[in-house]
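The complex appears here minus one protein chain, its other protein chains still in place.
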Amino acid sequence: MAGKLSIYRLIVLLPLLVGVVLVVYPLFWMVSSSFKSYDEIFGSVWNLPSEWLFSNYVTAWTKGIGNYFMNSVIVTVSTIAGVVIIASLCAYGLSRFRFRYSKTLFLFVLGGMMLDPQVCLVPLYKLLQNLNIHNTYFALILPYIAFRLSIAVLLIRSYFLGIPKEIEESATMDGCSVFRTYLSIFLPMSLPIIMTTIILTSYYAWNEFLFSIIFIDSDKYRTIPAGLMNFKDALSTDWGVLLAGLVISSMPLIILFIFMQKYFIQGMSDGSVKG
Amino acid sequence: MRTRRTIAPYLFVLPCVLMLAVFVYMPLIQNFFYSFQNISLLSGKSSFAGFDNYKTLFSDPVVGKALINNVKYAVISLIFQVGFGLVLAAILEEEFLRKVSAVFRTIFFIPVIISITVICLLFSFVYNPTDGLLNMFLQAVGLDSWAKPWLGSGTTAIYAVIAVSQWQSIGYCMMLFIVAIQKIPRDLYEAAKIDGAGKIKIFFSITLPQVKEMIFVNSLLTITGAFMVFNEPFILTKGGGPGTSSITIAVLMYQNGFVRDSMGYAATISLLIFAITAVLALIQTLSFRTGKGD
């Protein structure tokens, strides 16, 4: 029995380990090569750097990644703020009131989920130009918010619905206004789902590519995904620095993931939304 | 629930509705108008085109090519992300791996979190014909004849691009399956074990039926994703090259709108994408409802 089992384990483990190598090796190579000089990246592909060039990271940061990074932070944080505020307000309105068009409005909001951002690319582009916000942070922030609202409302609304009526009623008895109830009771009580929303939104806003290459022209406002493309062109063959830039760009979300794994997985499975 | 007539709820809902109306629904509707026009961004001129853009859409051989590539994307993604993702999840939920499965899970999930731009730039190193990791590895293990210009050959480019997506996304499906498997009542497995069922039998008779809803969701997500692929061919094969051999429908839309300066036709292509993805999304929404019902 034991022998049979270990053969089974071997059969299972072997492909699993191959899979791990397939996933880990390219990432490992990216990190280790990011400390190498150009000659060493191609000269001794399989070795660790003979000399660890931390300077690659400094160069990457000062030659553009630092700027893109800050832009990404600005865009991501603003998008998160917008989504959380607007979606929770809407979810509150939809879950705590019964009013004439509530069903219709809910469907209207949900409908946004069926639309992929790229479908709206051409008209959005013209719209942003007409609004005169093309090539500014808002050219990314506003569409990002709009396209994350549906899923955020869906998640937050169902959470609000789970908050017992009694709590709300006692708050009203205590003289809390509607808005107060939202602000000081519903929002704090829904921290878990808000966290999930924050993570889903940051995942989207940090990595979004299509809008960021089209709606932004100038390096000053470019976020990381689009910036990396420019960075690559500008460096020509300085691969070590480019790889350092890639590593820097990936760090924030990896760190977020490590510390908030639970919410990440929760969010991904609740939302079932792929980037 | 308050039932008093008041404008309060409308005020709460208003910002959200406004944002969606302006940035999501209005552009969608504008696509219809644009699709009947010739629009040149370059000259800023536009003219009425009648059904010309639709005629082009149905006669453009590249549209067919792109859609075939999208279908290839979908089929391969179903096999790898949904199929292997499920197997992977089932293995990681095995009892004897309990102690280490968290490590494996994290490893397989990390590519999901990394930006696709980073991943594509990384894989352009992997695929480099002369100095790339892949060909160097093949040469190192004596498989020189397998080495190829992966992204530059019309026969391999699309598959090389698809492979990168699998590499990134398998962890995502795996994670969703793990969540689903963890919800399966343990006693089902206990009972099966007592009956003396083997691992494979347990997988097919318990795990598979119990997660069938998740299989469905994952499949739809994967297929929808496959019809919207843009970043991978855009970066890896510089917009679907060589020629148009790795082009996808989204890249085709981009090329027409922003390279060839025919925005009207690009809008028409977006409507095609919309039609495909809306049908898929509708299936998902409807089935979700019935799924919750029973």
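To keep things simple, chains are lettered A and B as they appear, and every chain counts its residues starting from 1.
FYI, a contact is a pair of C-beta atoms (placed from the backbone, for glycine too) under 8 Å apart; a residue touches a chain by one contact, two chains touch by 3 or more.
Rule of thumb we're sticking to: contacts and distances are computed from a predicted model.
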Complex member absent from the view - protein name from UniProt, among "Sarcosine oxidase subunit delta", "Cytochrome c biogenesis protein Ccs1", "Carbohydrate ABC transporter substrate-binding protein, CUT1 family" or "Spore germination protein B3": "Carbohydrate ABC transporter substrate-binding protein, CUT1 family"
Residue among B:11, B:100 or B:140 touching the omitted chain: B:11
Hidden partner interface residues of subunit B, rising order: 6-8, 11-12, 14-15, 38, 40-44, 47, 49, 52, 56, 127-130, 148-155, 237-239, 241-245, 255, 258-262
Contact set of subunit A toward the excluded chain (per top definition): 85-86, 129, 131-136, 138, 142, 175-181, 217-221, 230, 233-237
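Here is the rule we use: only the chains that are shown with their structure count from here on.
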Subunit B - residues contacting subunit A, complex: 1-3, 5-6, 8-13, 15-17, 19-20, 22-28, 30-31, 34, 88, 91, 94, 96, 104, 106-111, 113-118, 121-123, 125-126, 131, 133, 136, 140, 167, 169, 171-172, 175-176, 179, 199, 217, 221, 224-225, 228, 230-231, 235, 250, 253-254, 257-258, 263, 266-267, 270-271, 273-274, 277-278, 281-282, 285
Residues of subunit A touching subunit B in the complex: 8-9, 12, 16, 19-20, 22-27, 29-30, 42, 45-46, 86-87, 89-90, 92-94, 96-99, 102, 105, 108-116, 118-127, 142-143, 145-147, 149-150, 153, 165, 178, 182, 203, 206-207, 209-210, 214, 224-226, 228-229, 232, 239, 242-243, 246, 249-250, 253-254, 256-258, 261, 264-265, 268-269, 272, 274-275
